[in-house]
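One protein chain is absent from this view; the other protein chains keep their places.
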Amino acid sequence: MPQLNAVPMSWYLILSAILFSLGVAGFLFRRNIITVFMSIELMLNAVNLSFVAFSQHLRQVDGQIFTFFVMVVAAAEAAVGLAIILTVFKNRQTLSIDEVSSLKN
Amino acid sequence: MDLILFIIFATIAVACGISLVVQKHPIGSALSLIGVMGSLAVLYLLLGAEFIAAVQLIVYAGAIMVLFVFVIMLLNAGEETIKGRSWPSRLLGIPLLTVFLGLLAYLLQRMGPSMGTVTFGAFNVGAKEIGRSLFNHYLLPFEVTSVLVLIAILGAIVLARKEIDKCLN
Amino acid sequence: MPNQPDLQLWLILFFPLLGALINGTIGRRLSKGLISTIAIGSVALSFLWVARALSELGQLETPHIERYFTWISSGDLKIGFDLSIDRLSSIMLLVVTGVGTLIHVYAVGYMDHEEGFWRFFSYLNLFMFFMLILVLAQNFLLLFVGWEGVGLCSYLLIGFYFLEKYAGDAAKKAFIVNRVGDFGFSLAVLLMVVHFGSLDMTQVFAAAKKMPLEESGGVLTAIALLLVVGACGKSAQVPLYVWLPDAMAGPTPVSALIHAATMVTAGVYVVARSSEVFLKAPVAMDVVAVIGLVTAVVAALIGTAQNDIKKVFAYSTVSQLGFMFLGLGVGAFSAGIFHVVTHAFFKALLFLGAGSVIHALHGEQDLSNMGGLRSKIPITYWTLMIGAVAIAGVWPFAGFHSKDAILLAAHAHSPWMYWVGVVTAGLTAFYVFRAIFLCFFGTYRGKAHPHESPAIMYMPLVILALLSVAGGYLPVMEWLAPLYPAHEQPHDMTLILISVAFAFAGIFMAYYVYILNPGSADGYAKSLGGVYRAIAGKFFVDEAYDAAIVHPLEQGSRTVLMNGFEEVIVEGGVNATVAVTRWGGGFLRLLQAGNIRSYAVYILLGAVIFLGVMATNGGAR
Partner (left out) sequence: MNFFLISLIKTGIVAGVFMTTLAYLQWIERKVLAHIQSRVGPYRVGPHGLLQPLADVVKLMTKEGFVPSHVNLFFYILAPFLAVFFALISICLIPFGPSVEIFGVRTDLGLADINVGVLFVLAISSVGVYGIALGGWASNNKYSLMGGLRSSAQMISYELPMAIALVSPMLILNDLSLRTIVNEQAGYYLGVIPRWSIFQMPFPQVFSFLIFLISAFAETNRVPFDLPEAENELVGGFHTEYSSLNFAAFFMAEYANMITVTCLATVLFLGGWHPLWPVEYGSDFVPVLLMLGGSAVLLFHGLIQPVKGRPWDRLTMPAAGLVFGAIALVFLVPVLKPILMPIFWFVAKAGVLLFIFIWIRGTLPRFRYDQLMNFTWKFLFPVAIVNLLITAFAVALQGPKN
């Protein structure tokens, strides 16, 4: 048990690994497009966490810069992806990812 | 102190993550994702990344997830229906996932001890440093990202304009 | 180079380019007056700038070089965008811009009724631009740019009436034949790069000069011969002369400017420019001389049997170029350049005169439909006459001086060349005056109503006529003397008299055949029989080329390339690829069930494999 005011670096990484795997699980076992999308966001967050942890470990800003970029890209992705989801729902009246299996209906 | 905070918020994060996966209703997943993000923001603070923590709240929790919730409400997405099958995910999903986790755990425990510990305030990065490095060293990626965002905006408008109008009135 | 005035030589290039751009882009909307003002103005401006530069430079003991920027820099090969003026290029500059200006003025009148006025003048200005690059270039690559550029412009202008098939064909012919020469030229340039590691003329020539003879022999000869190939292409020498007569398909000012005065002399210019190389390669010199002589004779012979007035002058151009090459070949570079100058005057004059005749007859070019125009278009008549006398080499007209300089040098080199040259000179006189007589004397055999050309057309004629009269007294050779090793210039009066006599003989023959007893020509032709047919058929060179090169090429590409390579290898390969792809796709399609979660599983599989590799060979440290 380390002293109270110091967190082992690896714990952060373990946490991010757990979150990432949770995201993967969500992606694999959920059928709702939106939920799947959110699982992707969860994975991104997990990666961000390890980025920031490493930037702390290496005493460099770059990790946080990458996190920043990841966030921006995630925002863009969310905008477009949700728009796509809207369109899909309009065209097929379903959000189940297994039914959306052909490019044209 | 740090350790306690870390444990608290890590637990919250993991719990929310699990609930994201197991929640029946998308809104539930969305809220649990927000929970994850919030606790991650706190962890960022612990890691001395104030700016990133704030941006995490603003961008992720404040903008992206609002969009998610908005869309979920808009489509009034209900409980998900068991229709269609994906044999690969059924057969390979669980084993692959376990193997994945195992490998990650192995690698981590191998590199873990050499990593040392994090104490709060050891290395704080404020907005100034981020900005400096962003606008000097990472200027080109920044500009490119801005273009990407512009494209995304256009695409979103083109894709969803009619739908949103229709659903709003 | 220090302590030299900055003359902004680039402006010389810039004006025509600007004119070309303006006329080429928005010319369609401009009025004819504006277009012609721009075109003439730009050329005149660069003429004035050349004059100013030369007056600044004075004696030009050392060439004046202006280096602007590094154009190509690969490894230790640095090629700059450098312009230079030395005594040689100064003369060429004056001729090009001066004659060019006159011809532009003339063209305004000549092209007045034509379609694509703006197009014509933008091409013409573009040609001036490239020609000036060619002349001003300080390194061979830049020179090559100009070289190709003038080729392009001549292609565009020959094919100006691209709706007629013959124009298009002529253009293509000129282009393709020139390719042969350009290929040689580029090979020469590459050789220079290989052997001298530089293309800057001063460096190259310096290197060539101090290259010891034993090793220089091969290389320099090779370079020189390749240059000669290029020059033959551009200056229409045997065996590559065939494009020039067809090039008459273009408008007459073009024939005058490009295919008589300036572009075709580029070959001569290049040979003279790289005289250092040639002096170290005597073989190449002899080749040049022989080529020139053969060209002169052949072209002159063919010229005697042509009925198209422009064709006649075209062949005379070829033969005159032959004379120039003869001069170069026998080492009389200055004489050759001198002939370039004078020839630019009187040949431009002849062509413009012919153009004015054609203009007068509304596009009639056949000598057999002319005649008796002396009284109808007097100015044209007199100027043309002066030109004819000049080209015939009658004292004291321009042609006399330059041609006799060449012939004397030839005699000094090897007498038989002199005799052949003299005979050819006689032939020249004969066919030129044949054309003159058929055109202006006797009775009018045509139907159109001839009318004198407007002043804008005959003023250039008059100026050129004056130049052809007095041009012989320009101190060109003295000016060039320091550039070239002085070859003995024996003012052997007898030789001069002989050549003049031959000239007069030619004139008299023409007079006898076509004036004293007209119509007798056919009789002589019959009596000559096969020879005449051969001559009239241009020695069937074109047909020979067709049979030897063009037809085999077509057949070869049809059978070997199309049926063989294309269908078997290319299509076979494509089809094989298609088959493989289709088969593989058919297999892989089973994975592409369109189910995103399945894809996710595959991705996860990849990630697991990656992590496994990392874990096994101990990454992540």
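Every chain is named by a letter (A, B and C) in the order it is written, and numbering of its residues begins at 1.
Rule of thumb we're sticking to: a residue touches a chain if its C-beta (ideal position, glycine included) is under 8 Å from a C-beta of that chain, and two chains touch if they have at least 3 such contacts.
Owing to the predicted nature of the structure, the values given are computational and were not obtained by experimental measurement.
Trainee: Can you list the shown chains that the absent chain is in touch with?
Mentor: B
Trainee: Looking at B:L5, B:I18 or B:A63, which makes contact with the chain not pictured?
Mentor: B:A63
Trainee: Specify the residue from the set B:L74, B:L92 or B:A156 that touches the hidden chain.
Mentor: In the complete complex, the chain left out is touched by residue B:L74.
Trainee: Contacts of chain B with the missing chain: which residues?
Mentor: 25, 27, 31, 34, 50-51, 53-55, 57-58, 61-63, 66-67, 69-70, 73-74, 76, 124, 126-127, 168-169
Heads up, the rule we're going with is that only the chains that are shown with their structure count from here on.
Trainee: How many Å are there between the centre of chain B and the centre of chain C, using C-alpha atoms for each centre?
Mentor: Here the centre of chain C sits 72 Å away from the centre of chain B.
Trainee: Which chain A residues touch at least two other chains?
Mentor: Answer for chain A, listing residues that touch two or more other chains: 24, 28, 31, 98, 101.
Trainee: Which chain B residues reach two or more other chains?
Mentor: As it turns out, chain B has residues touching two or more other chains at 84, 86, 89, 93, 97, 100, 104, 111.
Trainee: Name, in rising order, each residue of chain C that touches chain A in their complex.
Mentor: Checking each residue of chain C against chain A gives 593-597, 600-601, 604.
Trainee: Please name which positions on chain B make contact with chain C in the complex.
Mentor: Contacts found on chain B: 84, 86-89, 92-93, 96-97, 99-100, 103-104, 106-107, 110-111, 114.
Trainee: Residue numbers of chain A touching chain C in their complex, please.
Mentor: Residue list for chain A touching chain C: 24, 27-28, 31, 36, 97-98, 100-103.
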